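Here's a slice of the assembly, chains where they normally sit.
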Amino acid sequence: MTDPGSRDPGSRDPGYRDPGYRDLGFARVDTDRHARTGDPEVVYGAGKTTPEVVAVVEALRTASPDRPALVTRATPGTVAALTARWPDALVERGTVAVGPLPPPVGTVAVVTAGTSDEPVAAEAATTLRAHGVGVVRVTDVGVAGLHRVLDVRPVLRDADVVVVIAGMEGALPSVVGGLVGTPVVAVPTSVGYGASFSGLSALLGMLNSCAPGVVVCNIDNGFGAGVFASRVARDLAAARAGS
Amino acid sequence: MTDPGSRDPGSRDPGYRDPGYRDLGFARVDTDRHARTGDPEVVYGAGKTTPEVVAVVEALRTASPDRPALVTRATPGTVAALTARWPDALVERGTVAVGPLPPPVGTVAVVTAGTSDEPVAAEAATTLRAHGVGVVRVTDVGVAGLHRVLDVRPVLRDADVVVVIAGMEGALPSVVGGLVGTPVVAVPTSVGYGASFSGLSALLGMLNSCAPGVVVCNIDNGFGAGVFASRVARDLAAARAGS
């Protein structure tokens, strides 16, 4: 039934000037974001069908052929469709970067406490690469075996930013934050059981770190940590280049 | 086994006077509600079988042929059965209005922060239409791209009520509440992940809005926002009509 009582004012006259967004009816794509923040386009895969994701990426590839589009939280089916369509895509688990990656500048260390934290590390690392930042991975150096993290101290010290990813009690950022003066971005994960309460335990642990200067992202939010770290690394690279 | 130790006193003598409800044994339908509140009949689809929903709607259509019956939270199967039986029904996602819609009076703006908030907006909008109120939809104007909401300021200012629907940090109602003097009803959604805790984050954000005068509904409760807004819009229309 067509109901005259309901209308969408945004679509009545969309084109008379460039409003900084494109009104697709079901979405108002922020076409001004790259100009404001310098970040690439991102498509959240969660809650979207595979054809929807492919269509949006197709549009972004057309609009901005010279920079990548990033897809996060893609289902296996969506990953398969994306790599079938763009075989050169960079894929790590559910995160996909489509299009030419910028040459890497700077270095962000992505560090995990345990092997179960790897999906979040993959999201952070791929996000960094799509933003044009170099990544070094350090895996499974949780505090129950301290010699492992002590052994990689030089890597942590030389990075532009350290992204530390941990579940359970989330203690690793405190240890890293006390070992080196590099800015530390902590990401709690939902790894754990019982009273970990789906990541709450790690989140509170990181927010209350006794090592000053640790900042925190949402639970499992490797993407957010990647965006933040890439902005810092990008600025450092520009400063080094004298711009 | 028939057990003489259990009985239902309500069904022993149901008809001697009109008690303002009808005792169906498994339910006590409030037949007096329209007289008290002026609202149409509503059937919550959640937890009911498709035949049960169809039967109740059938009864309501017979009892009140001149106003619509509203079904919320209907499953896809129930939606299909309802539209098969009443092809003229107004359907948006899981919300269905069966029967003649009143001509729209007044205008309520239903605004979402992101595309994932649309199911809640659909519930609010269809509820408004079933109450006889006009709706204008504004989609995907979250605060991470402010120019989008700034651009629709006239729509917000001219509405009778603005229903603002947002998940994650739930910041959009504060921005809208500071831009215009229109009454703002905020609906938090369960959109988000990690520490959004299924909408708790947006709910707390809206309750603590720094823009005075923002009122809040339960998480994902587009129906409740629609009922409230329709009462305000209906009263305004009556005032304009001099009644």
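Going by the order they are written in, the chains are A and B; count residues from 1 in each one.
One rule holds for everything that comes next: contacts are C-beta pairs under 8 Å (C-beta built on N, C-alpha and C of every residue); 3 or more make two chains touch, one makes a residue touch a chain.
Predicted, not measured: the structure shown is a model, and the values here were computed from it.
The complex in this file is a homo-oligomer whose displayed part has 2 chains and whose full count of copies is 8.
Basically, only the chains that are shown with their structure count from here on.
The angle of the rotation carrying subunit A onto subunit B, fitted on C-alpha atoms and rounded to the nearest 5, is 90°.
One inter-chain figure worth recording: subunit A and subunit B are separated by 36 Å, centre to centre, where each centre is the mean of the chain's CA atoms. Against subunit A, the residues of subunit B that register as touching in their complex are 88-91, 101, 103-104, 115-116, 118, 125, 129, 133-141, 144-145, 147-148, 151-152, 155, 193-196. Remark: subunit A residues 1, 3-10, 19-21, 25-28, 30, 32-33, 46-47, 188, 190, 199-200, 203, 218-221 touch subunit B in the complex.
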